[in-house]
Each structure stands twice: as structure tokens, then as C-alpha cells.
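Certain chains of the assembly are absent from this excerpt, and the rest are unmoved.
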């Protein structure tokens, strides 16, 4: 079978019309699920996930354990450098043109996610539009830790993916943040009536690129392309990657438990959004990825990376940018939603989900 | 050798620190001193995405010695106009005696 009839029933059922096609898919779905479930469950046992849950439990039990801030900062830097280096080294011997369509898809998804939030979460009772936009921006933006978590699991599952696919990060991250901030300012100046002073877009882009997360990634890419970092890469960045990742997962888990209390204080719609949207965003991006796969031969693994990037919500670069860009939005709401629910869902559900789907597709 | 000056203290979300410092210098203060700080208040917004489990000092405390009360008031007024509405921040002031013959 081709992915042709796979794609719809996963990512774009709306495309379905004729009833025979539908029956066939019914049938197909059964076999699909029976293939998928065991793979999905296997994914759930990955150490990455274990460490995340471990962190949640530790914090929930009120342990004194704390990983110092400087260690957290170093690990984030290390992981994104490593991802960047891997990408940069690979780009050296690959055709940069290939990245065009996936990057376009990333930009698109980043922007669309914000509008989805605006017109779903933003319509809920007691949710202010700026709060909804800030939340959409954060969920459209990308989490370095989630990105770091999916790559080794793709490797373990032996699913090939374009090494540069991690470089899609900023292409979704920045447009999402920019859109959220711009739309919010327009909305607010409309509301306050007085003629809107134009929002400067460039400063927002600049701030996102200058954020430690994006800088680390791009620095890695640049060094990977321009220098010969193999000795350092093989002796340091590559072997230590999984270890530092596991520690970051513990931190993320502890943080999720901590932020829960904060989230409780705000409307539960944020929690609901935080649970559903990563999966939704993932499927949206995965669908686009499969379409590009059909068109250009972009790998299915690459589509998984794109999906997980979409499913992830920013934990490092996003919050400060949004806090500054949409000051009237309540950070407890959007950071709480992202850290307490969004990131765990992206790591614990979306990564196994899309890897599982990819495995089935590659198997068939 | 000693002179009576005003000490203005600002406690705010760390995220504002660069902007506050710019504002303070622009207003004409001769300097400032910053400390990392933590705390809780009426709103107590934790505005960084950084893990609070590790990053506990999410506030910054800025102290500004000003030669005149006017300067201190100007700074406060600007801060109030710009940040009181949306950010977690408090300011207070008291007179101190600067012992060094230092321009404030």
C-alpha cells in the first residue's frame, strides 16, 4: 500500500468522500491499530519517559531534591548545541534546497496554531483573548527538551530522518511567537480604540533568535557546517547526549508537578487546551509532513520530527518573549499550561504516538 | 564629607531588570546596585519559563541612590506608568546619609 490512503485516515479525514473508500479504510484501520498499539506501548517504556515521570513523582512527593539552575542552563545549552552540530555536520553533505518545503510547513503550522488558539481557547467563557493568544504562541513555539527527546528515540526505533530536520525548530518557533504578539497588539489597540501604534515585528524576531535556546541550536549548526568538530562531537557531545537528556527530563518532570498548583489557579480551559492541542498540532504537522513526503521524498522520520516540534510547547525561549510582548496576558496561565501539561503530553503521548505510527507505515 | 541622599528600592520580576536599569540610567541616576532576590507578593507572577525548581530567585532588587527626591520620584513615576499595571513590582524609598564625597 502507499501512504496515499494512510495519510487521510490519520491526518486529514475531511478529505474523505466516497463511501467505498471509507469502508476500505474502516477495514484498514483495524489492522492498522492492531499493528500500532504494541509499538505504542513499547515506546511508553523508553527511559526518557521514565525519567520524566520520575521527576514528576519526586516533586509531587515534596522532595528537597533540586537540580541547580546553572546545571539546567548548561544542559539546555549542551543538548541544543549537540542537535545543532549533528544537523550542521549532516547539512555539509546534503542539498539545502530539500529543507525548503518542510521549513515552509513549519512556518505555516506555527502561524496556524496561534489562530486555532485564538478561535478555540479564546472563545471559551472567562478566557481573555490576549491570554489565549499568548498560550497559542507558546504552544506554537518549540521546546528544545522535547526535540532532544524525540531524536534518540527515532534512532533506537531505527527510523531514518533528515539530520537537518532539527533545524526546523526556529522556522516554527519564531513565526508562532511573532504572530501571537502581533495579533495581540492589534487586538488590544483596536479594543482601546485609539489609533494603533504599529507593532515592530523585527525586534520580536531578533529577540527570538537571540534567545539562548535558538542561539545554541544555530551556533551548533554553524560550527557543524563551517568547522570540523568531529573530534569534539564524538568524544563529548554525542556520548553524553542521552545522559544529560535524562537529567533534563527529571527537571522537566519536577517542574511540571510544581507548575500544576499555579495552573489550578486559572480557568480549567487552559488545562483542557494544553492536553488536546499538542496531539492536534502533531497530527496537523504530521499530515503536512506526509504530503511533502509524497511530493519530495521527505522522510517519514522527518515528518515525525516535524510533528513533535509542532506538538511541543516552548519552555526556554518562549515565555520571556511573550511576557514582554503581551504583558497583559497572565503568565501563570500560559506557562502553567505549557510546562505542567503541554510538555508532558508532547513527550509522553505524542512522541510514542507518532513514532508508533511511523513504524507501522514503514512496516507496511 | 557626608551628604543626605535618597535610597530608592525596586523589587520586580527579573525579566524587567534590563529595562528598569535602562530607565534608571536614562532618568539620570549616577548608578545602581542589583541583587538577585526571591519573594512573594500580591500577584507574585513567575514570569520566566525557567524551572522554578532550580531557578528560585525569579525577582531582582534594584537600589538607586539619588541626590534629590525629585529624581527618585521621576524614576518611580516612569516605572509606575510603564510596569505597575502588568508586572509584579514594588518600590519604596527612604533617606540615607552617604558618607563618601560621591556625586549622586
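All chains are identified by letter, namely A and B, in their written order; residue positions are counted from 1 within each chain.
Assume a contact is a pair of C-beta atoms (placed from the backbone, for glycine too) under 8 Å apart; a residue touches a chain by one contact, two chains touch by 3 or more.
None of these values were measured; they are calculated from a predicted model.
**Q** Quick one: state the whole-complex stoichiometry, one entry per label shown.
**A** A x3, B x3
Keep this in mind: only the chains that are shown with their structure count from here on.
**Q** How many angstrom lie between the centres of chain A and chain B, each centre taken as the mean Cα position?
**A** One centre to the other, that is 37 Å.
**Q** Name, in rising order, each residue of chain B that touches chain A in their complex.
**A** Residues of chain B touching chain A: 13, 15, 45-56, 85-87.
**Q** If you look only at chain A, which of its residues touch chain B in the complex?
**A** Touching chain B: residues 59, 66-69, 71-72, 251-252, 254-255, 258-259, 262, 314-316, 318-320, 323-324, 327-328, 330-332, 335, 338-339 of chain A.
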